[in-house]
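See below for the structure under consideration.
A single protein chain has been removed from this complex, and every other one stays in its place.
Per-chain residue numbering starts at 1, and chain names A, B and C are given in the order in which the chains are listed.
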Amino acid sequence: AGPSVVSGPGENPGCFKPWDANTKYFQWPAKKGPYRMALANGFVGNTWRIQMIKMAKAYAATPEMKAQLKEFKIVSTGTDVAAQIAAMDNFINSGYDAIITLAVNPAAFAPVIRRANAAGVVVVPFDNVLDTDQVMMVNEDQTSIGSQSGEWVLKNLKAKTGKLLEVRGLPGNSVDRDRHLGFRKVAEAPGNKFEIVEVVGNWDDGTAQKAVADAVSVHKKFDGMFVQAGSTGAVRALIDAKHPMIPVAGADENGFRKLCAANAKDGLLCASIGQSPGLVAISMKAAVAALQGKVMPQMISVPIPQATHPNFKAGENFYPDLTDNFFTTNEFPACDVNLKATDIMSKDEKNN
Amino acid sequence: MQNAREPVLQLVDIAKRYGGVRALERAQFACAPGRVHALLGENGAGKSTLIKVMTGVVQPDEGRILLEGAERRFAHPKEAVAAGIACIFQELSLMPSLSVADNICITDPPTRFGLVDRRAQRRIAEAALARAGAEDIHPLAPVESLTLSRRQLVEIAKALARQPKILILDEATSALTAADVLRVFTLLKRLRSEGMAIVYISHRMNEIAELADDCSVFRNGSHVATFAAGSRSDAEVVEMMIGRNIEHAFPPKPAPRPATAAPALETRGLSWSNRLHAIDMAVRPGEIVGLGGLDGQGQREFFLALFGVLRGVRGEVLLDGRPIEVQSPKHAKRPELGIALVPEDRKTDGLMLPMSVNDNLGYASLDRLSRAGVLRRDDESAAVAGMVRRLSIKVADPGVAVGTLSGGNQQKVVIGKWLLNAPRILLLSDPTRGIDVGTKQEIYALLRKLAEEGVAVLLYSTDYAELIGCCDRVAVFYDGRIVRWLAGPELTEHALVATALNLETDLETQPENIAA
Amino acid sequence: MTRMSSLALRLRSSEHLPVAAGAACTLALLLFGSLYSSNFLSPDYLLLQLQIASFLGVVATGAMLVILLGGIDLSVPWVVTVGGMMSTAAAGWWGESGAVFAIPFGILCGAALGLLNGIGVAYLRVPSMIFTLGINAVAQGLIVLQTGGFAPQDRATPAMHLIATGRSWFGLPNALLVWAVVGAGTMFLLHRTTLGRSIYAIGNRERAAYLSGVNTRFVTLLCFVIAGACSAAAGVLLTGYSTKAYQAMGDAYQLPAIAAVVLGGTNILGGRGSHLGTVVGVVLITLLQSILSVMQISEMGRQVTYGVVIIGMLLIYGRGRRHSA
């Protein structure tokens, strides 16, 4: 079975914004609620994922969602793709209505999605999405994250030559590739003559920090930097090396924004552009809408949350009292997803 | 002159050096079909090295090997095996977790369709075990479940299964009891009559006398003499081996102590699992008490129980009349207990082979050689040097790995390690296994001296001559019980063998004063 | 001729060969790097490498003790994380006074996990490769729960930052001094104490060590405790370096630690090895990773080179002798 392809416009386009003009629309036969929904997560060992899981639970507990859900089950299977596929199969076999998934490896999900379609189960991959137009997915545009970062860095350099440091993410991953390509497309656009030094930071603060420290001690001076994630560590390395402050485009970690705010006076210019764990909530909402038979865009583009110098505001887009590892954007007013940062991580946080 | 027939295997001018150590230097050797050729020499003389050369385990630095007149090189043991040379090595070459049958057929198992034919293999194993006189060993039993002496029989069966032209036994009987040795000898004599060439290494002179046709003596890696067996007296042979003659093998025994003297160590009704049953024993300071009987009758477990290794030991142990409960070897060796155990298997239980002689010798007495856990290395070197001298351990530099010493010298290191801790109760499990006559004599003298200094010595041995020559009294074990005490004139080989086989069970005749 | 060969033999059999050869490889690596950029030879760069090597060095010290015993500790990644996360959490729970206890508390938590490792390996006799893997999973579970459930503080205290990044003595990184102290302590432990002798003995033959009257299980336990403490201490250093603790911060330390120990000449099966060798191995691995990173070889090229260089160096000087039969 699976969804039928219909013509737009779709439901609630403010929230479920189609990816681009060519995006198809899907419609599933309407089912009566409340629904049984599952979240099949892979890896759990980082703050983003923990925040995402807490977000999912918190969102499921909102009155709006609670009314729709008979059951909401979360399973994290680790980094083994086969285990995650088996978990999805299990949900399909057991008659769940919808499965939200953050895939270990999205290229691997074609067969299980076929089985889901056959069983009439709505599957919504988000964050790490698939290279396909056969599935309804929710994400931010990764290439655009890269290109926006590039544009911002270039704008703040005011020159078309110099040395840029690009800190890449986890090798072997499409998100890493897309952000990289987006950035390069801008930085290497005709007319630009940048020397770009590329190091691998694994999206991890410690690795990024070491890689940047090494690069700085060998290359001495960079004019600008783009960090996919692990931005706190990357900036920390600049500060430790007493490298002059430069424009840095990084992700939306709270620690990064704290550093940006604190060091702005010394010339640290930042763009903080990130992937929000709140994507999970939009995916849940989209799944419910699809189950209700609403017309949905195949690819839902979630606005890329960003904050740029000099707009870092404590308590508004970063939180001095919350952990450095916290991801700052959780609210999506257009979708009526309004979970406060302090609702996600504990309120009695004592970071200061 | 010594043999009419052409030699089947001949070694000419063999030299082998390990760094600065000359294990062999211009060594000569030849053996002929239908004859048993004994290799004699003290520990470290180069006997094992010579046979390793014959079997392709080590490659000589110089010299030639002639097999049936043609020059050969064995680059790998499998080449020697293929050439019909089978060897029972001093360090057994069995795979412990494999079954007896797997071990016997390891080199060349029978196959069907390229796979091991387990039925045929079992038949071969059974036949080989039967030839070795070990029908009682189950071919499917894993080797690790067998006692050392059984393993040695398996090793012999394994060599026989290859139908060799030349059979080499490097101290293959050292762990066997007299009864088993007898069986092996019958077999070897038959093989000899069938035309096999047999090379035999042993430190037991009586075995050589009984079996050998020819003898070659080695000293310091060189060939000293070859002669027909019986053409020289034992004393002459020993003198050739060690460069001096030996007067008495065993030191004189002192007069029996009065039974009233308080025992240093006493056990009352010591039992464990189903292996030890109500063992009563009392050893007075200054006494050497022997443990006799067939191998595996509970003697080792008795030692392990005293040394704190076994769990669930019942009965009482008294030290100087005080009841004690030994919790562990660590506890046993504390000065207030002063118990030491020289285990029989030096390779697995006694030594850390890759570590230095120094580290091994000092290891049981580190408490004495350290302060607050920090080693006093000068004290340690002095103590080690003293022990090397006292036991005349043949080692140039105590910094070398103990694994490079000859078997006998390794054994001395195990003994020395415990002597350094000044034990009051010394338990020895077959301590002269693989030790040459000269050294043996030194060890016997040493034990007697220790006894005179007040140490209570318990000696388990598979060598009846040793029990008779060395011990004041002997407790014969059978099936985890002491079936008989032998002392004084009663302590004869005949009595030992008979009681060991549990032929006489008239325990009533047991004189009270021996058991106490 | 004989003198030559006996010298060669001494060198081969002694523990100095890996140290000398490893140091030579390190120099070669630097010279090779300097073809790309002369800055690889600058004191700045070298001091930075030593600072960063200190984190790995502390982990490898613990890893080496366990390897000397004939074991292996696969719980490094999450015990490092526990060290970082728990020290900062302690600072959060107990406020001002917490900062004082933060570092010892983090290390203590690592030691506690090491204790569990030790109990499993020494007393339950589970192979270390498996038990420590389980402890790693448990540590991860605890940290996920702790972060998600209690939102602990994860900001490094000023003391941690100072220890990890400061340079208070002749411009030497403090982290390097920490490593030097840990290293000196380990060398003393291994070569001058009865405990050290027992570690080697157990690695060679635990059974013989036990029958020599040594509480081998306790010694094993102790080594795992020290290893846990070392991992956690590295976590604390790393926290100071990053100014925060975070999930999975120890992931990058497991394999390099093992590789460094082995490149330093320690026998992976236990019983043989010198701490100086491990130090050289750590420097070698750190430099190798750094040079490969900065030279911008493709990720594929980096991985292949990394693996090939490790094997190559071991083939040069780390080959086992044929067991002398």
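We take it that a contact is a pair of C-beta atoms (placed from the backbone, for glycine too) under 8 Å apart; a residue touches a chain by one contact, two chains touch by 3 or more.
Just so we're on the same page, contacts and distances are computed from a predicted model.
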Chain not present in the shown complex, as UniProt names it (candidates "Sugar ABC transporter permease", "Hydrogenase isoenzymes formation protein HypC", "Dihydroorotate dehydrogenase electron transfer subunit" or "Sarcosine oxidase subunit alpha family protein"): "Sugar ABC transporter permease"
Among the chains presented, those that the missing one touches: A, B, C
Contact partner of the left-out chain, one of C:Gly22, C:Gly98, C:Gly148 or C:Gly273: C:Gly148
Sole contact to the chain not displayed, among C:Ile107, C:Met160, C:Val178 or C:Val262: C:Val262
Residue of B:Ile65, B:Val309, B:Leu369 or B:Ile393 touching the missing chain in the full complex: B:Val309
Contact partner of the left-out chain, one of C:Thr26, C:Thr88 or C:Gln140: C:Gln140
Residues of subunit A (touch criterion as defined above) contacting the omitted chain: 39, 41, 43-45, 50, 53-54, 57, 73-83, 85-87, 89-90, 93-95, 104-111, 131, 171-174, 176-177
In subunit B, positions touching the absent partner: 55-57, 76-82, 87, 89, 91-99, 102, 106-107, 109, 111, 114-116, 135-138, 140-142, 144-146, 158, 272-273, 301, 304, 309-312, 328, 349
Touching residues on subunit C - with respect to the absent chain: 72, 74, 120, 124-127, 129-131, 133-142, 144-145, 148-149, 206-207, 210-211, 216, 255, 258-259, 262, 267-269, 298-308, 310-311, 314-315, 318-323, 325
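Assume only the chains that are shown with their structure count from here on.
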Between B-C and A-C, the pair with more C-beta contacts: A-C
Centrality ranking, top chain (CA atoms only): C
Mean-CA-position distance for subunit B and subunit A (Å): 72
For subunit A, residues that touch 2 or more chains besides their own: none
Per-residue overlap in subunit C, given as positions that touch at least 2 other chains: none
Of subunit C, residues touching subunit B in the complex: 2, 5-6, 9, 192-195, 197-198, 200-201, 204-205, 207-215, 271-272, 324-325
Subunit A - residues contacting subunit C, complex: 44-47, 50, 53-54, 171-172, 197-200, 202, 204-207, 209-211, 213-215, 217-220, 232-233, 236, 240, 255, 323-325, 345-346, 348-352
Subunit C residues touching subunit A - in the complex, by the definition given at the top: 37, 39-40, 42, 44-45, 48, 52, 92-93, 140, 143-144, 147-151, 153-155, 165, 238, 241-244, 246-249, 251-252, 290, 293-294, 296, 299, 302
